[in-house]
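Note that this is a trimmed complex: some chains were dropped, and none of the rest were shifted.
Labels A, B and C are assigned to the chains in the order they are written; within every chain, residues are numbered from 1.
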Amino acid sequence: MTLEATLVVQIGELLLDMELAIAPGEVVALLGPNGAGKTTVLRTLAGLLALDDGRIVLDGQPLEDVADGAWVPPERRSVGVVFQDYLLFPTLTVVENVAFGLRARGTGRREARARATALLDQFGLAAYAGRKPSALSGGQAQRVALARALAFQPRLLLLDEPLAALDAGTRTEVRRDLRELLAGFDGMRLLVTHDPLDAHALADRVVVLEAGTVVQSGTLGHVTAHPRSPYVARLVGTNLLSGVAGADGVISVSGSAVRFTAADAPQPGPVHVAVHPQAVALHRDAQTGSPRNDWLTRVTELDEHGDRVRVTLADPPGMVAEITPGAQAELTLAAGQPVWATVKATEVEAYPA
Amino acid sequence: DSDDSAATTTTAAPLGPTTSTTAASGTTTASKATGNLTVFAAASLTDSFKELGAQFEAANPGAEVTFNFAASSALVQQINEGAPADVYASADEANMTKLTDAGENGAAPELFAQNALEIIVGPGNPKGITGLADLAKEDVVFVTCAPQVPVGKYSAQAFEKAGVTATPVSYEADVKAVVTKVTSGEADAGIVYATDVKAAGDKGEGIEIPTAQNVVANYPIVVTKAAPNPTASAAFVDLVTSNDGSKTLEKFGFAQP
Amino acid sequence: MLGLVLATVAVAFFTLPLVGLLVRTPWSSAWRLLTDETTLQAVRLSLICSLWATGLSVVFGVPLAWVLARVPFPGRNVVRSLCTLSMVLPPVVGGVALFAALGRRGLLGHYLFDWFGIRLPFSMAGVVVAQTFVAMPFLVITLEAALRQLGERHEEAARTLGAGSWYAFRRVTLPMARPALIAGAVLSWARALGEFGATITFAGNFPGRTQTLPLATYLALERDPSEAIVLSLVLIGVSFVVLLAMRDRWLDAAVGRRV
């Protein structure tokens, strides 16, 4: 019993074309830059946007199939959605909003109300039960939207940036609650988010969507270790270079004189090279020893984050180095200043592109 | 047919009959009439007056007649509001009186036509109506005009004369509404003017009402006080009251005072 | 500022004639007329019938508006047009059309009559029918526009929550369109209350049964205009009260500002 979908739909200039499979009880995080098509994916799964091609099968039942014209309307798919802009019902009170899904499915008024109230308590919204959505703050509204989608237990739950408007504290709490709730039942969940922490805390697997196509998917750990696109690299905060590995295992990074060696040499051919900012050491002058993984460059930007200093290095090969305030105190780096960068071979992750 | 009945059932006209001399003068003075002439006439005179208007223009080159047809009451209303009327022809004396009371008349009103009551029934007279008495029957659906409307008042009087008490299903607001009800088959019978029966053509049949019971409507005409074109107005009134005028009117079912 | 100026002119344009009427009202005879039995009958009948007509307009007009706004089907424009033509029918012709359909000899009417002995013309029901016929389009058009203006996103949300489109409409969209619903109902009601032509033609004019206030007014006009004025003042008074009841807050959508 799973979700299996092949989604092909043209929207504006964007052609969305992807495969998606979610196992029962699994939570998949859908990551991707703005305009990648994440919301569009959710709309198609919910039945709010018809496919141009492909099919959607939930628990073996085809919800939509362009081939044989099968089509199940949204209200008869067991799908819950948290919309990016909430779409709370303005004329209903908060509790009526949350109870709506149950009422629409025929639950008695009293029971629906009771369950809705319970859920509101859980999200710390009890105080607002009687209010109209127009009297809620942004974050409150978002939590209500979340509660509304969770109130009836859909087989497939689609969450479109459900935590974006929450403050740091509430966010961690809701994240925890959500994790427990989701652990609870064995439906399938698709979570759109821009925050790796959400993915880390909630998702078993991440799918990275860019310009309508999947560029990478797998466990967060794996994706973090082997980013395959600048977006992913930025997302997980490592440096990503692409180059070509020679027969000798030496990697020449495209567009730069610098050559790298990795502890475990990759197959010859085009490769991705991932280097963690903390693995990039900086020095005032050239280092003796292995000439490899060692190059002269310039500081383009300095940026202190609490207990780290992020140093952006000039292209090519563009990199970010993260050093301790102590190191910075010695080096006294400043933007525009030349500097030697080195990376231990053991810290160079190289894998086929 | 209805014309004769109308003619024969003529009773004395309150305002006194018009003399044929005016009719003669009508034809003589006609040549002097030029310019635009605005005639406010009761809606029931639409066809007959259009024809008279044509005759008038033929007889008076350079004269042009414009008509404003509406309910007699509405016309009085308008004239009292300062409407640019030369001539006012009413379908009953009540409305003419409203005008004269307001002092909007330029001369004494003259009667130019009469209209007798008839019972109108559907083609083939399905219910076999023969007279007012039949209208009192249980299974007969009939309509008259409301007492506020002249024909309605006359109908009431007619019933009185005939000693019949019958309640219509509806007191219509104007006589054409009665015709519509009957011709469209919603009512079995209605009391209307002879002219209306004629106008209804084959959609309705007329049952005459005996003179003894019948009541006649008098049609007065007058030149207004503020008439922009008095000469032409007088000429037109003369035409209407002349013999030629009478003939034309008779064609449409009117009787002579 | 331009907007205010124009608005003021408009108000004046509406107020002046009413003032004029008041000026010309023969207050002396007014009282006698107002307490006249037939007048009171007419008022009662007008209110009852117009309210019935409004009720029917809502019951049938709301679903119709929903279909026109939400259910796409070929020839939707034709249907919309058909359902609004009765607005432009000249008074009497509207009645004639109703005869043709529901009269004793009408397409449907003669079955009603032959089989069930039901005769709409000359009955109070006839008045309601006639009024509904001319009044409903105002509700339909107003509401349809409002629904289109709202867009479908909230309905979509409702459907993902398991609501059929009709349920979603009733629970979510219609409440959001409440101002338009009320406005439409008021327009229909006003139109029904002032209805004259179709009524007198189709239902006739019988005091206490089918003689509504406009009919009484019209007839009064035949005898004495000033009487008519008094009667229409009654009509005006009645509707003024009702319209006043249509307070701001009724009109206000429950949806306030989103913080």
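Note that in this section a contact is a pair of C-beta atoms (placed from the backbone, for glycine too) under 8 Å apart; a residue touches a chain by one contact, two chains touch by 3 or more.
Just so it is clear, the structure is predicted and the values come from calculations on it, not from any experiment.
Shown is a single representative of every chain type; counted across the entire structure file, the complex carries the copy numbers A x2, B x1, C x2.
Basically, only the chains that are shown with their structure count from here on.
When chain centres are defined as mean Cα coordinates, A lies farthest from chain B.
In terms of their C-alpha centroids, the spacing between chain A and chain B amounts to 90 Å. Once the centre of each chain is set as its mean CA position, chain A and chain C turn out to be 56 Å apart. The touching residues of chain C, when paired with chain B in their complex, are 92, 95-96, 99-100, 103-105, 121-122, 200-201, 203-207, 210-211, 215, 218-223, 225. Every residue of chain A that touches chain C in the complex is listed here, in rising order: 46-48, 73-76, 79-81, 83, 87, 89-92, 100-101, 103-105, 132-138, 141, 148-149, 152. Put simply, chain C touches chain A in their complex at residues 153-154, 156-165, 167-168, 171-172, 175-176, 178, 253-259.
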